[in-house]
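The complex appears here without one of its protein chains, the remainder shown in place.
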Amino acid sequence: MAKSPPESSNGSGQNCIKLSIPSRLEYLGVLDQLVQAIAEQMDFDADARDAIANSVIEAATNAVQHGHQHQSDLPVSFWFEMKGDLLDIWVHDSGPGFDLDEVTAADPTGPEGLLRSRGRGIFIMRAMMDEVEFDIRQGEGVTVHMCKQVTPPSDPGA
Amino acid sequence: MAKSPPESSNGSGQNCIKLSIPSRLEYLGVLDQLVQAIAEQMDFDADARDAIANSVIEAATNAVQHGHQHQSDLPVSFWFEMKGDLLDIWVHDSGPGFDLDEVTAADPTGPEGLLRSRGRGIFIMRAMMDEVEFDIRQGEGVTVHMCKQVTPPSDPGA
Amino acid sequence: MKIKQEAIGDVYVLRLSGQLMGGPDADAVRETILSALNQGYKNLLVDLKDVSWVNSTGLGILISSHITVSNNGGFLKLMRVSRRIDSIFMVTRLNTVFQVFDSEPDALASFQGDSASSPKAES
Partner (left out) sequence: MKIKQEAIGDVYVLRLSGQLMGGPDADAVRETILSALNQGYKNLLVDLKDVSWVNSTGLGILISSHITVSNNGGFLKLMRVSRRIDSIFMVTRLNTVFQVFDSEPDALASFQGDSASSPKAES
């Protein structure tokens, strides 16, 4: 799985859609619609489309809230690369980064975590996508990479 | 009306969504969904949303077909700037450009034009948007700028 | 875009779905129409119910189809055009070129005793 955002390969390519939005939660609805459309074009089923959209929204929420602290003039960038039945997504903010091990130590579904009002975003992404990785660089921001493959309809004879 | 694409002001800004897609007609459906979502967020009514989406699709079709001649690795770029109830859109390709006066001389609704199979794209944009302008630069490509304002619901008492 | 085909009596119905926008769509529509004409059909009906949008290149496909069919002495009509597509027909005045019907029975019935065009149905 490619680790660096397609930025490094110029961000172009025949199968890559790029988006950038201001750091405002009110644009997450527009993002949702774009992601749903991309996933539909790739023939993901309705549950998978929702899972992908939920995950991109979580990454974008973190970029806006934690990465850019709602500074709306800072853009959050998205790359959607469609290779056959594999969708690779990168979400980038230019914020200060964070310590991944520290924030994911707590289990939001355990007795302590269940009633906390925060700490579920990364958990949801990991539960809903095939793979989720964080590229956190001091001074260069955070890039979340996630991917999901179209599942062939299950074979009832198998 | 701003004539240059927001590119010149760095393409950032708190109200600007940017998109780029490969030069493939199959991505126009995804584009349509994004434009519809942006127009809905701005409270354009259903007819206006369709008009805007139709116009952006026409500009994108021209960029893919004429500007980039279907070279799918060349990206078509879009800027959507939302200022209050005014939506400004720029569509850019890096193709060779064309002679606007020449191509818009023929009226596609006149007796000669009506049965031609081409030559309606720019006409449709002009009919459906408030303003449409072309910035055509030798060697730097074509940028179509169009805008539309939300019409307040008509006052039955007026 | 996808095409489903169906012969209903002497009317050959093409049911399009998706988006009508040129490229491969043009070939698909042309081939289907030529094949229908080759089979002897003169009455062609294009169902646009499941077409979400048409761009100007897609309009070109409909116009070429119309011309091909007319040149072969047949009739090409449209039915179940969405509000969105109808607005493009109005703006481009293609509403004066195509006969458009809201319902399938009306469209099918219109071919009976056809020798000249009848006015566009109300939408």
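In order of appearance the chains are A, B and C, and numbering begins at 1 in each one.
The rule we apply is simple: a contact is a pair of C-beta atoms (placed from the backbone, for glycine too) under 8 Å apart; a residue touches a chain by one contact, two chains touch by 3 or more.
Predicted, not measured: the structure shown is a model, and the values here were computed from it.
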{"item": "Interface partners of the hidden chain - shown chains only, full complex considered", "value": "A"}
{"item": "Contacting the left-out chain in the complete assembly, out of A:14, A:61 or A:149", "value": "A:61"}
{"item": "Sole residue of A:22, A:95 or A:121 that reaches the chain not shown, by the stated touch rule", "value": "A:121"}
{"item": "Contact set of chain A toward the excluded chain (per top definition)", "value": "25, 28-29, 32, 46-47, 50-51, 53-54, 57-58, 61, 65, 108-109, 114-121, 123-124, 127-128"}
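Operating definition for what follows: only the chains that are shown with their structure count from here on.
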{"item": "For chain B paired with chain C, centre-to-centre distance based on mean C-alpha positions, whole Å", "value": "27"}
{"item": "Inter-centroid spacing, chain C versus chain A (mean Cα positions, whole Å)", "value": "43"}
{"item": "Where chain A touches two or more other chains at once, by residue number", "value": "none"}
{"item": "Residues of chain C whose C-beta touches two or more other chains", "value": "none"}
